[in-house]
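Only one protein chain is missing from this complex, and each of the others stays in its spot.
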Amino acid sequence: MNSRVTDKIATSIFVLFAAIMAGTLFALLGYILYHGFAVIDLDFLTSNSSSFREGGGIKNQLFNSFYVLFITMLFTVPLGIGGGIYMAEYAKPGKVTDFIRTCIEVLASLPSIVVGMFGLLVFVAWTGWGYTILSGALALTVFNLPVIVRVCEDAIRSVPRELKEASLALGVTHWHTIKTVLLPAAFPGILTGVILSAGRVFGEAAALLFTAGLTTPNLDFTNWNPFNIHSPLNIFRPAETLSVHIWKVNTQGIIPDVREVADGASAVLVISVLIFNLLARWLGSVIHKRMSGSK
Amino acid sequence: MTNQSEAVKERLVKKKNKRSPEFRGKVIILGSAGVIIIAAIAITLFLTSKGLQTFIANGVSPIEFLTSTNWRPTDENPVYGAVPFIFGSFAVTLLAALFAAPLGIGSAIFMTEIARKWGQKFLQPVIEILVGIPSVVYGFIGLTVIVPFIRDHIGGLGFGLLAGTIVVGIMILPTVTSIAADAMRSLPQNLRDASYAIGATRWQTIYRVLIPAALPSLLTAIVLGMARAFGEALAVQMVIGNARNLPDSLVEPAATLTTIITLNMGHTTFGSVENNVLWSLGLILLVMSYIFIVIIRFLSARRKV
């Protein structure tokens, strides 16, 4: 009897907690989107930001955010998958593995501002590049790598042992098994993890303050030569991303319409994260379907 | 080395080799692992040597740095005491964890044990979206909603420890929930089946079987949340008020290690004492993340025994 009652009470507490959390988070999302939609229009998304006048947009910042994310992922995904495979398949229990695991934990628990400071020291000052997209992307790689490694390791480990054993029993080599059995089976999990981490990278600001800078040169969107300073694709130019922009207008900015710009930019950030998520889910299910169909 | 010679042999015999890709694969994998090691070591070495400059090159006393509550870098006789910031960082972290841990783990249990279907289909995506919401957005919301609310209903300027705590607490909530839910989900189903089979209620199963089984991972969730709170810079800086003395109450402005770094990094010149002390503050952040790791290790090691 008593345990029944306890069970009921406990259950209602859990429900309450979940409700509080969901409530807070929904209020948050609602607030951002409600205020944001009042500001966002085509003009806001496609006009240049102003550093002192009213009515600036976020065109360059938006592009920079995506571009920095893309470059970061170019580094992180292969490295992360490699690291994940190592941890799941090759690492033998022992000192080396422990050490690598410690390294991953160190990287994972580093505050992003510390990563930014490291980036400032190495990618900005030591290499002499200055504030560049590449410096920012490398800093973000450091910051994102442990997440992807963990995602991949978990995804590979969660593949049923029987699959792997069956493959090995057929005389397929370890590497080939990883390539043809484990990775495909783990792929939806990896992809979802990667895209979710993309959301985190997309919104990161502290690591970028000191590495990608607070400003953007005048971009010419018809110039696609990646070595030209005006080209949006140049990775050796400073780039203020959307989240850095929100921070800057709020804490250093002198534009009169801080509130509007920050509202709009926040909503755009959140919507982008939303799109990443939906995309991850959709892609994950599509691939899963195709693969289970073809197998 | 044997791999290589075997590869050569195989090539000589012109057999369809299966070893070579195996070897290449291994190189790629080991390379990735190597990058992780190099990154971790490089960060530690670079930041440690830079952070120690203050004490070695500029002759600031490390004891004063760690024990003085005065931070007066621009005085005639500058004093660099980081205690108020260390205190601020810890206060924000612990209070935020106090807020986020029960809510997060409770919600995770709700998602995985009580309303599985609903949790999976509905809460999980929402939480994943929220994990992705940038910290600056939390900071901005804090600035426009929480700060005025505290000023009008609780008192003070609104900017202060309390605002920082709330912002960070909400920010790490989805992180904690998400990791905790993963931990609960990764428990083998037969644990639950066995527990229910011997007649345990759901609460008993959760409390006696599942939580102990998932404890290392749950604690990891909390500690990772705390690590994120400890290192959070911009969101906190926007709402905490950045005062350099020890706050007397929750609604007084305070500062954390990260906020002082962000506020002053751009204004100071590379290589000056004023700048170097910021790197020393960064070193404290680095040391703290090591401590967080040691805590995780300690807890999970105890679990295994």
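Think of it as A and B in the order they're written, each chain with its own count starting at 1.
The criterion applied here is as follows: a residue touches a chain if its C-beta (ideal position, glycine included) is under 8 Å from a C-beta of that chain, and two chains touch if they have at least 3 such contacts.
As a convention for this text, contacts and distances are computed from a predicted model.
S.K.: According to its UniProt entry, is the unseen chain "Alkylhydroperoxidase/carboxymuconolactone decarboxylase family protein", "Carbohydrate ABC transporter membrane protein 1 (CUT1 family)", "Succinate dehydrogenase" or "Phosphate-binding protein"?
M.R.: "Phosphate-binding protein"
S.K.: Of B:G88, B:P253 or B:G282, which residue touches the hidden chain?
M.R.: B:P253
S.K.: Touching the hidden chain in the complete assembly: which of A:G36, A:G119, A:P146 or A:G213 does that?
M.R.: Residue touching the chain left out of view: A:G213.
S.K.: Looking at B:I37, B:V126, B:L187 or B:V273, which makes contact with the chain not pictured?
M.R.: Of the candidates B:I37, B:V126, B:L187 or B:V273, B:V273 is in touch with the missing chain.
S.K.: Would you mind spotting which of B:L52, B:V83 or B:L157 touches the chain that isn't drawn?
M.R.: Candidates B:L52, B:V83 or B:L157; residue touching the omitted chain: B:L157.
S.K.: Could you please point out the chain A residues that touch the chain left off the display?
M.R.: These residues touch the chain not displayed: 51-52, 74-75, 77-79, 81-82, 128-131, 134, 178-179, 183-184, 187, 213-215, 217-218, 226-227, 229-230, 235-238, 250-254, 258.
S.K.: Could I get the residues of chain B that touch the absent chain, sorted low to high?
M.R.: So the residues of chain B touching the missing chain come out as 24-25, 28, 71-75, 148, 151, 157, 159, 241-245, 253, 255, 263-275.
The rule is short, and it goes like this: only the chains that are shown with their structure count from here on.
S.K.: Can you give the whole-Å distance between the Cα centres of chain A and chain B?
M.R.: Taking the mean C-alpha position of each chain, the two centres sit 16 Å apart.
S.K.: Mind pulling up the chain B residues that touch chain A in the complex?
M.R.: So the residues of chain B in touch with chain A come to 18-19, 21-22, 25-26, 28-33, 35-37, 39-44, 46-47, 50, 102-104, 106-107, 109-111, 113-115, 119, 123, 125-141, 143-145, 170, 173-174, 177, 182, 186, 201-204, 206-207, 223-224, 227-228, 230-234, 237-238, 258, 261-262, 265, 270, 279, 282, 285-286, 289-290, 292-293, 296.
S.K.: Which part of chain A faces chain B closely enough to touch in the complex?
M.R.: Touch list, chain A to chain B: 3-4, 6-7, 9-11, 13-18, 20-22, 24-26, 28-29, 31-32, 78-83, 85-87, 89-91, 99-100, 102-115, 117-118, 120-122, 125, 142, 145-146, 149, 154, 158, 173-176, 178-179, 196, 199-200, 202-206, 209-210, 243-244, 246-247, 250-251, 259, 262, 266, 269-270, 273-274, 276-277, 281.
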